[in-house]
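The other protein chains are all here in position, but one chain of the complex has been omitted.
Let's turn to chain A:
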Amino acid sequence: MGYLTRQLSGRTDPASDAGWQEAPERKGFFTDTSVCIGCKACEVACKEWNALPMDGSLDLSGDSYDNTGDLGASTWRHVAFVEQSKGRIEAARASGRALVDLGMPTVGSPSASPSATASPSPAASPSPATSPSPSSGGVPAGYGTLPAPQEHGGPSLGDLLTEKSAVENGADPLSAGGGLGTTVDGVPMVGPLPEFRWLMASDVCKHCTHAGCLDVCPTGALFRSEHGTVVVQDDVCNGCGYCVGACPFGVIERRTDSAVSVRGDGHVPNVGVAQKCTLCYDRLSHDQEPACAQTCPTTSIRFGPREDMVEAARERVGQLHEQGFTEARLYGANDDDGVGGTGSVFLLLDEPEVYGLPPDPICATSKLPEMFRTAGLAGLGLLGAAAIAFVGGKK
């Protein structure tokens, strides 16, 4: 692929593509939502470090514990709260299994792998190369690893253990596990699903490999940092708002007057200017990690070289699959996706749209050559029409 082609889509190293010489390793986040406890410390740490004003009013949204709503000009980390009943958990689990059956790629595998694209039969088991052999070695997996629920809240730990030993002693796994199926590695599951669960996920700017916001910025206010991240310079931004429409994840936003000031003098900085997560560019320059990652008490937010983050994500999702959480999947770790892979990688426990993430984001500029060609054709048509209008007959 040529240099110009690489600018708009496909795998690439964004920092060196942007002209950085001897750029440091690309940095990124790995947000593991399976260990997020929804404490919102990341939101607070981000607000504090970046001196962000308050967003909106103090009203409660009624959307579970989420009173922040979404990412925006003054919210660069946002914790989502999703409440799910048993039915939804089952659906999430089934969709995770379906991904495996489809032969979805594993991170880092070459895109041209023929086995991945060959007939995605639902019966096909994952190829041995892609599934790390479960350490449990045929021992039933299940939700028994969770804390035992209280009375009326689900099965007791004792019941689970009885079931587990029954399966281990050769009982039919389907009847023992109540027809709960198997993990992605084919290990029979025991223990019913919980009646209810909370999904908590800390969302952030994805720092895309092909960032729509960066591509369409007409002033150069958005730039690619040496760490491969995307940063806005608020003194250059002219507030046209084009980046807002170009972000496939709905992250960047123009700050408006309705932001309430947290300062005594009533001054809100950078009104009318696009704002988003900088991945703490100022801290990175001093070998510090971003405020949100440093403050996260459960290591749900991890920060480091992107390759390491993807590796960690891969390990973790394997671990969860082994335990029977077939709903676990990675988001943004694939360099062949519509934005060339994201700098911030997520481990999700349901489909992306459940968390308010797009299921198939595409950087709009990847279609820019096609758009310019169509516009060129239309323009030639206009020129032709005008010529016809003037040449066609003297009246």
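Worth pointing out:
The rule is short, and it goes like this: contacts are C-beta pairs under 8 Å (C-beta built on N, C-alpha and C of every residue); 3 or more make two chains touch, one makes a residue touch a chain; residues count from 1.
By definition in this document, contacts and distances are computed from a predicted model.
For the chain that is left out, the UniProt protein name among "Electron transfer flavoprotein alpha/beta-subunit", "Polysulfide reductase NrfD", "2-ketoisovalerate ferredoxin oxidoreductase" or "Acyl-CoA dehydrogenase" is "Polysulfide reductase NrfD".
Of the candidate positions A:Val44, A:Met104 or A:Val268, contact with the unshown chain belongs to A:Met104. One of A:Ala23, A:Cys36, A:Leu52 or A:Val184 touches the chain omitted from the figure, and that residue is A:Val184.
Of the options A:Ser74, A:Gln275 or A:Thr365, the residue whose C-beta touches the omitted chain is A:Thr365. Which of A:Phe29, A:Trp49, A:Trp76 or A:Phe249 touches the hidden chain is settled by the complete complex: it is A:Phe249.
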